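All protein chains but one are shown at their positions in the complex.
Going in written order, the chains are labelled A and B, and every chain counts its residues from 1.
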Amino acid sequence: MNKITARDVNVFYGSKQALFDISINIQEKEVTALIGPSGCGKSTFLRCMNRMNDVIDICRVEGSIKMDDLELNSNKLDVVRLRENVGMVFQKPNPFPKTIYENIAYGPTIHGLAQSKEEMDQIVETSLKKAALWNEVKDRLDEIGTGLSGGQQQRLCIARAISVSPEVILMDEPCSALDPIATAQIEELIDDLKKEHTIVIVTHSMSQAARVSQKTGFFHLGKLIEFGETEKIFKNPDNQQTQDYITGRFG
Amino acid sequence: MNLVLISLILLLGFSSYFFGRKKALVIQSSQRLTALPKFYGYYLSIWCAVPALIIFALWSIFEPSIVKNLILSDYDGQILNKNELQLTYTKIKALALGNYSGNITNFLDNSANKYLQIKGIADNAKIVIILSILIFSLSYAYKSIQKNNRMREPVEIFLKWLLFTASLAAVLVTIGIVFSLLFEAIRFFQAVQFFDFIFGTHWYPAKTFVRDGQPDPELLKDAFGAVPLFAGTFFIAFIAMCVAIPIGLLSGIYLSEYSGRNVRKYAKPIIEILAGIPTVVYGFFAALTVGPFVKEIGNAMGFEVSAESALAAGAVMGVMIIPFISSLSDDVITAVPQNLRDGSYAMGATKSETIKKVIFPAALPGIVGSILLAVSRAVGETMIVVMASGLAANLTINPLESTSTITAQIVVTLIGDQQFGDPKTQSAFALGITLFLVTLFLNVIALSVVKKYREKYD
Partner (left out) sequence: MTEAKAKLLKQRYNAEKRFKLYGQIAIALALMFLTLFMYKIFSKGYTAFQKTWIQTEVHYDRDLMLIEGTNPTLQELEEADYFDVAYKAMTRLDPSLPEELDRQLIQMVSYAYEKEVKELLLKNPDYLGKIVPIRLTASDDLDQVHKGNYPRDIPEEDRRVNNYQLKIYDMLNERGDIKSTFNFSFFTNPDSREAELAGIASSFMGTVFSILVCLIFSFPIAVLAAIYLEEFAPKNKFTDFIEVNINNLAAVPSIVFGLLGLGVLLAVFHLPRSTPLVGGITLSLMTLPTIIIAARASLKAVPPSIREAALAMGASNMQTTMHHTVPLSMPGTLSGTIIGLAQALGETAPLILIGMVAFVNTIPGTPVDPAASLPVQIYIWSESAERGFVEKVSACIMVLLAFLILMNLAAQVVRHKFEKKWS
């Protein structure tokens, strides 16, 4: 079942075009990886799906991006509600300089998801458990989030994203700032999360894409070169450029 | 004579440059130079002039007091206080120089002769010493040149010391401030009890004014209580902050988070203009327009309002401070990493929620620091208060009354007749040192808060 459908998406930064006619289908409850060399537009496309490109003044998005028949690239869209439903994890972990508890409670608070302290405690615990962080921090929920290690911080950010029960989670190179062990923990987490959430992950590590995703899209210079089953993309891609990238001839 | 000496030193110093350079060119014919010829010139010139100038300066600084002590040692037996001693010495000097038209006693005559004697010896000694220094240093330097020693390094070392001395200037100024304030303040506290000053609630120095002789100690006790001034200072600063903080913070936030590039480009410099207007102009505006306006409104509402209300002065001071808070908050908020903002927006927060719940708390130490600096500015502000608020110390929390501040009282105390031995004049210095310490305290805290905040995000 298609969760997100993009048709002829073109993105401009001022007069410079960054994405050309992107059309793609993201399946629900699946991990879709977006790969490609630096600067090819994959992060830009990712950010279209939760309208984070709005934050950049000179960015202009044309085309259609639909989630379950809801047009995302429309002025009438309530962006605040969208982002409650589409979460994002960033490349560099960015926990708020608040306590661990407050970090997780932030989303539910502003969206009014908890009516009482007990409900909030429950949400915090559930989120941290799902992010495989609960055991490590359950005794120090009122410590400052920025005091955790890199890997823990990123899991905290994932827990924060989960706290509002989004249907989709977008991940922008979530492991690039982490060591191999933390990376492995997060990949395991992603595998677990896909049972309940649709995940789109941008990664520059092909091995990671091969490990965690079911579908992969290869971007190059703003164009979607090839998209399909991960296994196919990596074993026998249709497109020569894809083949060259996979085998390391460039990028 | 001094002029002649200085000119001599400078002339010699100047001409030895050419001399040294010429010598270098001579040496060049037989040996390799260790540096460009001009450095030989500089070397000779520096060695010629600098030692002599230093000795000259030291001599000029210390000679007068040494001479004075020598002369006045004759008067040790007599019971004269400091002022009278000073007066006597002035008379002696005047008599010696032929400018005295008063009563000439034997004592004065003897002292005057002694003065002439001592001064004569001192002047001669000065000339001899300086001339010998000139000769010695010149010959030393010249020998050095003849031996073709390294020339550029000593010159550069000298330059470095010159730069170092310049940088001491800031320290000297601070020392100057502390000492000049402390000196007079200590004298003040010899006449007025520290306790009465800090805790007294009645400030009325005028009533201690006595033409000759010393004021009655009883009067002194009750005339220099600085509490109304402390209260007035912080009260007006408080009113100013009530105006400046909301407007300054909100405009700072708006400029950094909401405004388009154009608005920011024009609005920010225009608001900065408020900071560039001299405070005397604000004072005039407050006295001429705001004060009467507040009085009218207040009267119309049935209140008793002074034309020089604390409200008027505080409000205008607040307007002056707006750009401080606005600019600093703007900078501090802009410095919060974009990463944090993105994290909040991605959670589906609105802009105001992001600002209120994430950005502002993150920027808080920096903002608090900027507010403290602004308070420090308000506390130290003088002209607005002098012109728009009362000059009579009044202990009150009613903003419609007039009150005075530490700074205004310093001006008031020193603007009339000043005598340096008078507790009234000295009180200004006591107030001054209090002010200096308070603002120092605020600044130190503010700077350390801002520093800690910067460390978090660097």
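Following the convention adopted for this analysis, contacts are C-beta pairs under 8 Å (C-beta built on N, C-alpha and C of every residue); 3 or more make two chains touch, one makes a residue touch a chain.
Just so it is clear, the model here is predicted, and its values are computed rather than measured.
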| query | Looking at B:T34, B:Q193, B:T396 or B:T439, which makes contact with the chain not pictured? | reply | B:T439
| Which of these, B:I9, B:I145, B:I271 or B:A393, touches the one chain of the complex that we don't see? | B:I271
| request: Touching the absent chain in the whole complex: find that residue among B:D196, B:E308, B:E381 or B:D422. | output: B:E381
| note | Residues of subunit A touching the missing chain are 78, 80-81, 110-112
| task | Identify the residues of subunit B touching the omitted chain, counting contacts across the whole complex. | result | 152, 156, 159-160, 162-164, 166-171, 173-174, 176-177, 180-181, 183-184, 246-251, 253-255, 258-259, 267, 270-271, 273-274, 276-281, 283-285, 287-289, 319, 322-323, 326, 350-353, 355-356, 373, 376-377, 379-383, 386-387, 407, 410-411, 414-415, 420, 428-429, 432, 435-436, 439-440, 443-444, 447
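In this section, only the chains that are shown with their structure count from here on.
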| message | Nearest whole angstrom, what separates the Cα centre of subunit A from the Cα centre of subunit B? | response | 58
| request: Over in the complex, which subunit A residues touch subunit B? Could you list them? | output: 50, 52, 55, 57, 79-85, 87-88, 90, 92, 94-98, 106-107, 110-111, 157, 160-161, 164
| query | What part of subunit B is in contact with subunit A in the complex they form? | reply | 261, 337, 339-350, 353, 357-358, 361-362, 456
